[in-house]
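Heads up, one of the protein chains got dropped from this complex, but the rest are sitting where they should.
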Amino acid sequence: MKSLNGAKIRGMILRYFLLALGTVIFTLPMIYMISTSLRPNGALYEYPPRFFPKWEALTLENYSYILNQSKFYVNFLNSAFVSLSTITLAAAVSSAMAFVLGKFKLKVNKLIFGFIILTMIIPGTTMIVPQFELATKLNLVNQLWGLIPFYVAWVIPFSTFMIKGFMENIPGEIMEASWIDGASVWTVYTRIALPLASPAIASVSIFNFLTAWEEYPWANTVINDTSKRTLPIAIAGFFGQHQFTQWGYVFAMSVLTLIPVVLIFILCQKFFVQGLTAGSVKG
Amino acid sequence: MRTRTKLLAALLACLMILTVGSAFAEGETVTINFWHHYSAQSAENETLMNVLIPAFEAENPGIKVNAVSHEWAELHDKVLVSAKSNALPDVARCDIAWLPEFQKMGILVALDEEMPDFAEVSGKLLDSAMSTSVISGHNYALALNTNSKIVFYNKAMLEEAGVQVPTTMDEWVEAVKKLSGENANGQQVWGWNEPALAGWNICPFIWSFGGSLTNEDQTVATGYINGPATVKAVETFAELVKEGGITGFNSGDIPMTDGFGTGRYAMMLEGPWKSAELAGAYPDVAYGTAPIPAGEGGSISVLGGEDIAMFNSANKEVAWKFMQFMTSEFAETEMAKCGQIPVNKAALESETVKAADYAPFIEAIQTAKARPTVAAWSEMDNDLTVAMTAVVTGEKTAQEAMDELAAKWDELLK
Partner (left out) sequence: MITKSRLNRTQLIALLLPGLLLFAAFTVYPIIRLFWMSLCDMSFSSMLTQPFNGIENYKEVFQDPTFWTVFVNSIVYTLITVPGQMAIGLFTAILLNGIKRFSVTFRVINYLPVVTSWVIASLVFRYIFNTEGLLNYFLWKIAGVTSSNIRWLDTRWGGISVAMILGIWKGIGWNMVIFLAALQQVPQDLYEASAIDGCGAWGKFVHVTLPGIQGTILFALIELTIGGFNVFTSIKMITGGKPAHLTDTLLTWMYYKAFSTGKFGYAAALSFVMALSLGLLAIVQFRMMRNRDN
């Protein structure tokens, strides 16, 4: 007869073992990407292929090549501009919408909310043709800032949905007091609702940032000029335009693109989990 | 926590100002948008960005050139879509095979009608090259460069296998078979590389085998693309693919230049730009060149090249200036240094061009044929790739696939 304790310890060891194994398999692609970005381009077709480059072959030449191209900074700033504008605008308009929808019983509430749900269940890319036509009519083709209204409109449903849930949970008494004091809707929104909902806003903003930072199909469709490209199209284009497919450069550029995202993720991972689970548990 | 939030907010604000500033900082000059498909890392692109455009801008103060590089297929798609969305550039470097399609869409400027000095400008360029821009009696572009493909072979690999440079298609088949197999590392090697299965790749075989794509008038495909000689060419090619003699058109294959440079592909059919590419990436590879092997139809390569065209939304006066500059002796000579065969008569006589040794290519151009000059070519080309894929994967026989293709093409050619 095994003791219960022994079985438990064995169970724990198995758990850690499986988790560690899974994590290793999980991270291999990323490690391989980093290791490839650190080897000279000429060694790409070396035989046998190596997971890690030889120690003496390690080089930063791919990084210095990318960082010496002014294009990379332009693309980086373009991505930053679009993503930051998107999250700022989206936070402003969706928190306002969520406040009204969550705290006031208007006749249009159901209709608006119905549309919000509807757009959440349609894959975004299916709308690319009419959206392209719209962009054409509004002269937003090949305009960097022209990406922003589209991105904001895409993230509004999810953001409003999430923030609304949070707003609904703000106890009524807090606002009640302000109404009695004669505060206006605007005051209650800015002084009470916004500060209280800030964790929810922060969490959706992180998701919105990711969406805008990595968006590819739309940006690739409407942006032409090299100087207006965001990072994803720059990387994809860089890959396509290099007939010898210089993976070292491509991956160096990719690593540099991932750094801000990973940093934000690690610093804000609490908000991440909050945002994800709020949606799923509430349904 | 509070201070951290504030700090983050301040940081965000700074970044925003910085990026907004950079996004809207623009001067007051006429900008002409020029789209091309010189690949990003190529010597051509370097020359364009660092030599030609600065020279043009210095000559023409107040004009700025915004050059946009697209991948070849993407350039075609972008033009097509931009035409629908009124976002066309002023000028583009177009594959000669695209011009009929763009002309039919009504987006190209008839230069001979709109430019008073057209005859003078076009007179400086080769007549044969200028003929690629003529559609129903009008000129829709200026010829920019011309080319054709010849065989590049790895000298060491042929020597080791005891193979002579093939001069006939029968010899070619034998050579491809002998050169394929395994190298000393146990890695697979292929006798021939073909980076795609489109018209640009398959036509030379069809023609050299004595086949054809359509009738002379380009109105009927049945009896031509599914004729016996064409089918034999397709069959022979597919057979070699199945036997492991030809590869390169699969997504997972080693890219052409790398495979040739590292001794995995023994031979390939490529254009004049390849010499510069190989010299840059694989300077140690010893290779030779030869005309495409002759079959029943002779040694027939495919005529390539690019024209420079103006779209009807362009700032015509400025665009015309730029087009003249790009086809000038100076620009063409500079581009000749990196593998673009000039069409400017004066540039052709220059020392640089003579030193570049374009003789084998110019010889191939004499007998090369052009792909069908019809508006539907892009679609036909895609159909051809689909049909060829079905044959090389063994899904259909060459005859079946070509019969189906002929029916489709007949519709498109109507």
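Each chain gets a letter, A and B, in the order it is written, and its residues are counted from 1.
Keep this in mind: a residue touches a chain if its C-beta (ideal position, glycine included) is under 8 Å from a C-beta of that chain, and two chains touch if they have at least 3 such contacts.
Computed from a predicted structure; not experimentally measured.
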Neighbouring displayed chains - absent chain, whole complex: A, B
From B:Lys84, B:Lys155, B:Lys242 or B:Lys354, residue that would touch the chain that is not displayed: B:Lys84
Touching the absent chain when the full complex is considered, from A:Leu67, A:Met127 or A:Leu196: A:Met127
Residues belonging to chain B that touch the chain removed from view: 73, 76-77, 80-81, 83-86, 105, 187-188, 249-254, 378-379, 382, 385-386, 389-390, 393
Residue numbers in chain A that touch the chain omitted from display: 11-12, 15-16, 18-19, 22-23, 26-27, 29-30, 32-33, 36, 45, 48-49, 51, 92-94, 96-97, 99-101, 103-106, 112, 115-116, 118-119, 121-134, 136-137, 149-150, 152-154, 156-157, 160, 172, 175-176, 179, 184-186, 189, 210, 213-214, 216-217, 221, 232, 235-236, 239, 247, 250-251, 254, 257-258, 261-262, 265-266, 269, 272-273, 276-277, 279-281, 283
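Everything below uses one rule, namely that only the chains that are shown with their structure count from here on.
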Chain centre separation in whole Å, for chain B relative to chain A (CA means): 38
Touching residues on chain B, where the partner in the complex is chain A: 12, 15-16, 18-20, 22-23, 33, 35, 39-42, 66-71, 74, 78, 81-82, 84-87, 89, 185, 187, 254-258, 262, 264, 277, 281
Residues of chain A touching chain B in the complex: 44-45, 47, 74, 77-78, 80-81, 84-85, 88, 132-133, 135-136, 141-142, 144-145, 221, 224-227, 237-238, 240-246
